[in-house]
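Note that one protein chain of the assembly has been removed; the remaining protein chains are unaltered in position.
Our next item is chain A:
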Amino acid sequence: MLLIHCPHCREHREEEEFSYGGEAHIVRPLEPEALSDEEWGDYLFFRTNSRGIHHEMWYHAVGCRRYFNATRNTVTYEILETYKTGTQPTITGASA
């Protein structure tokens, strides 16, 4: 069970307070109608599914009810950092 630092509550809480939100930093296209089916399909269905550094959303569902992002190693499950939605990670696949 993971121990997750909520950047809004600013403390570590047990995983059971959170729910997983999938890959982070996927921006909804501003003009969906301008996209081909394939481009829209990429947005809808395709994720990096990376081995190692992964940026993902978490939701402090039974805490502050805020979404935030975490940089997690998908091999070791180590959470390297958490940061607020709208900000960028300091640790990336390129830097690690």
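For this structure, a couple of remarks:
Convention: a residue touches a chain if its C-beta (ideal position, glycine included) is under 8 Å from a C-beta of that chain, and two chains touch if they have at least 3 such contacts; residues count from 1.
As a convention for this text, contacts and distances are computed from a predicted model.
Its UniProt record calls the unshown chain "Sarcosine oxidase, alpha subunit", which is the correct pick from "Sarcosine oxidase, alpha subunit", "DNA-binding protein", "Tryptophan synthase beta chain" or "L-lactate dehydrogenase complex protein LldG".
Residue-level contact of chain A with the missing chain is found at 1-3, 14, 19, 21, 27-28, 31-33, 35, 37, 40-41, 44, 57, 59, 61, 65-67, 76-79, 85-86.
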